[in-house]
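Left out: one protein chain. Kept in place: all the others.
Entry: subunit A
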Amino acid sequence: MPSSHDWINKPLGVVEAMFAQSNSNPEWEAKVLEYFKGQLKEKESHSWVPSLNDVPLHYLKPNSLVKFRCLVQDMFDPEFYMGVYETVDPSTKANVLRCGKYKDVTECGVDLNSRNTVTAERQTFYCVPIPGESPWAKEISFLSAARVVPSTSYVPSRQKRSYEEDDDDMDTQPQKQREPHTEPHGNGDSKRQETEAPSSQTTTPSDCSSHLDLNFPLPGERGPACLVKVYEGLDSFKLNDTLEIYGILSVNPVLTVLGEEKDPSLLLLNPTESMETPEEQRAHDPPASLVPRLHMLYARPLQHNNPLLPSAPTEDQSAFVSSFLVEMASVRAELLAYLTHVLLGDGLAAEYLLLHLISDVYTRRDVLPLGKFTLNLSGCPLNSYTERLYQIVQQLVPCSYRLSMSLHTMNSMRLVPKKDYVANRLVSGALQLARNTSLFLDETQLEQGQLDSSGVRNITALGNLISWQKVDYDFSYHQMEFPCNINVLVTSEGRSLLPSDCQVPLQPQVTPPNMEEYLTTIHMAQFTSQINKFRVYLSLARTLDYSISDEVTKAVEDDFVDMRKDDPQSVTAEDLHRMLVVARLLSLSLGQTTLSRDGWMRAKHIDMLRRSRTEQQKSLNGNEP
């Protein structure tokens, strides 16, 4: 493990050296990017870079290279900065050209009138950790980072902890890690509040507005938020992209001092200051100690955030995939058995749940998202069953969120992000989620009562999300549509009031006297290695390619015509849509990348089983989804 990596410890030095060599030839910028990209390509090198997700901010060296796994929550207006400027040495009167790129603050003695000043443009993204990231994903990525000692002063010392402990309060894990000595839990709390303001505020969302709202999409989230300065390829980034950003950390305290202690008389005269509301200042220039700045050198869009899978599409990924494909079928069988237990012995529901978990909007045809597979699990037992079910789902997928649809939450919660024009930022909502997040809607919590206007809006937003896989963000004067890709699972007693692609009434085969105990036993019976296999399986199955041969296309067509011949009402175009999705997911779940005749027949078969079940208890609600 080489420790003298200047490109990690002093990336600015590298940048400046290149700038100095360039003689203001603009190509140097591309060279810098090339260089860092090249360094990161080297085997394992990206794991040497400390991660903001894992290492607390105060252990990171300012101006060192760090990485951050995050979601682009908001995009601020572009800003102009001094790309190149000249400083005058007060003693020698010598002019020196300096590079302002990747920095927040200039050196002393800037000659504002120099004719060599070059103004350049950059944009700031407000990034938050991936919302709803499962504790296990955080944990594993942390451990894998700990394997190689990061080149910071911070040495993680949490190997003493065992997995078992994590189960009950995994959420707080990253905080515990911050303590240099593994102290007893009780002592840690008070200390944390003093030293780690960004994390302590999230525990009580009510008081975060009082000082600084970090604007996480989900309540109760924690972790660092970051202002990422983006220099290149601005158009390639979109809101809600999940990225792994490599950049230079900037926590210059000057950033905090600026903005405070302002002379009121100056306010009157300086036009630039009077126009920013305090809210806007707070949102756009929070103290760097809470919201560090990151000057992006390189960003990698993440297809998934499962740390168990190789993240980059390199050779070892394809090797990994092909090696895993061999055992795909067996893992599937095990997972199915596991889910069957969890779903109280209902094999069909387990099959559908499995298909749901690997579904993905793989493309859009005009307005129609293809591949979405919203599952409505009706007939769920009450009394915290759904809660336990969510915990099990959470153990399997890297990103998830359970929305308890109680009347109160529906009326009071903000689901749709809204633009706050006073602070000039996008106030996040619970539906601002990363791709492939599992959204667990618990309709069993909904009771009778009155939905107010915001409740109706929330329900409408959920309906739109399910039907069109899009969320209409509220920009006050107009709405703006953002496509999304979220796996929605609705658990309900009867048929859900929300639309869904497929409804499966749960038919429990066993009725355990103590549900909690039953589920806990099932959960405990699984080894971590086993669960990890499931996790890899679910993430991997989603990424496989898929196609249909002409021959099978023909067979499907024939089949459809035949089915319609007998009873045109029995199969509609809608049903064909669904069966095609089921067939796709079924094939992928078995690791098959083309649809076989068998696969189609199987899909048809399980859909028939499901339909016969729903027909038994068809409700009168005949509204079109």
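Throughout what follows, contacts are C-beta pairs under 8 Å (C-beta built on N, C-alpha and C of every residue); 3 or more make two chains touch, one makes a residue touch a chain; residues count from 1.
Keep in mind that, in the parts below, contacts and distances are computed from a predicted model.
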From the options "DNA replication licensing factor MCM4", "Glutaredoxin-C11", "SKP1 component POZ domain-containing protein" or "Phosphatidylinositol N-acetylglucosaminyltransferase subunit H-like", the chain left out of the display has the UniProt protein name "DNA replication licensing factor MCM4"
Touch assignment to the omitted chain, from A:Ser114, A:Gln303 or A:Ser454, lands on A:Ser114
Among the options A:Tyr35, A:Tyr59 or A:Trp468, the absent chain makes contact with A:Trp468
Across the whole complex, the chain not displayed is touched by subunit A residues 74-75, 77-82, 85, 100, 103-110, 112-121, 235, 237-240, 254-255, 257-259, 261-262, 266, 268-275, 363, 365-368, 370, 419, 421-422, 424, 426, 456, 460, 467-468, 475-478, 480, 482-483, 546-548, 553, 556-557, 560-561, 564-565, 568, 572-574, 576-577, 580-581, 584, 622-625
